[in-house]
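Shown here: the complex without one of its protein chains, the others still in place.
All chains are identified by letter, namely A, B, C and D, in their written order; residue positions are counted from 1 within each chain.
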Amino acid sequence: MITGRVIGEITATIRHPFFEGKKMLVVARTGADGAETGDYVVAIDAVGVGPGDPVLVLDEGNGARQVVGSATAPVRSVVVGFLDRVDLA
Amino acid sequence: MITGRVIGEITATIRHPFFEGKKMLVVARTGADGAETGDYVVAIDAVGVGPGDPVLVLDEGNGARQVVGSATAPVRSVVVGFLDRVDLA
Amino acid sequence: MITGRVIGEITATIRHPFFEGKKMLVVARTGADGAETGDYVVAIDAVGVGPGDPVLVLDEGNGARQVVGSATAPVRSVVVGFLDRVDLA
Amino acid sequence: MITGRVIGEITATIRHPFFEGKKMLVVARTGADGAETGDYVVAIDAVGVGPGDPVLVLDEGNGARQVVGSATAPVRSVVVGFLDRVDLA
Partner (left out) sequence: MITGRVIGEITATIRHPFFEGKKMLVVARTGADGAETGDYVVAIDAVGVGPGDPVLVLDEGNGARQVVGSATAPVRSVVVGFLDRVDLA
């Protein structure tokens, strides 16, 4: 899993029925210190987050399908949690 | 998923029957700001897009096979949607 | 598998029941020489390690699900061992 | 999938029966413009190509196993096609 921050939302025309009503977020990846790394990912929202929110993203197909409750969903990245706190030692 | 822009098409001699009649696109990866990152991917077209179109690419084998409707397709990357809009916060 | 060092812990609000009671660690990746590479990963703890501990991380979904004993866990990275020693030739 | 050029062949002593009689190619990855990127991959030949040939490589385990016709083959990368032409827009 990786940490990130929601920086936007994507609107796309997709024929596959899985995506109907799904929110697709642009998530900037963040390092352990919370700073953006310059990399980003498009992830399905499974939590109800919005712009600016720090999040936890699962970037693996089979696990992502478990989170969205569909064994056949064409998805790889999904926002699985709101990131409350990072405690660095 | 990643965002990109179709920059070309590939013609290849492939023995596997899955590829018959399939369009193989060269997709330049784009960042959250729409600029090309310099990376690219060869993806099967599942939407009907062409050169210059901004697209959404699923880059995961099992999900890609769901999109093309074949549990045995030797495919990893597939264009799943036309990218209408990216709203950055 | 990759080697790393636990540098912190994450607290997140996650709806998926798998994560209840699970410790989520921030693991800085380390090179063969033990120095941090600048990359990091968020991994579920399957061993009982803490800040500063050198660890072995499995970064693959299906194997990670075996380690946590759940075929449906939405997980990709898991700390599978405490790294006792690296003997370089 | 990625595009590349065959730059050599590998001879290895492998116990797993799948590799008997298989040709293992060193494929230099090429960019959309056909230039080598500096990265490379070792791929099983499923087409009958040789040094200098431009090729299409599938770099995903389950799809690669479909191409070689074995559900249990320990393989991730396979040359699936001869690259006839890349038309850039």
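Simple rule for what comes next: a contact is a pair of C-beta atoms (placed from the backbone, for glycine too) under 8 Å apart; a residue touches a chain by one contact, two chains touch by 3 or more.
Keep in mind the model is a prediction, meaning the values are calculated, not measured.
The chain that is not displayed touches the following shown chains in the complete assembly: C, D. From the options D:6, D:32, D:55 or D:83, the residue with contact to the chain not on display is D:6. Listed here are the chain D residues that touch the chain not shown: 6-16, 19, 24, 26, 28, 40-43, 51-52, 61-62, 65, 72-77.
The chain not shown here touches chain C at positions 1-3, 31-32, 46-47, 56, 58-64, 66-67, 78, 80-89.
As a working rule, only the chains that are shown with their structure count from here on.
Touching two or more other chains at once are residues 61-62 of chain A.
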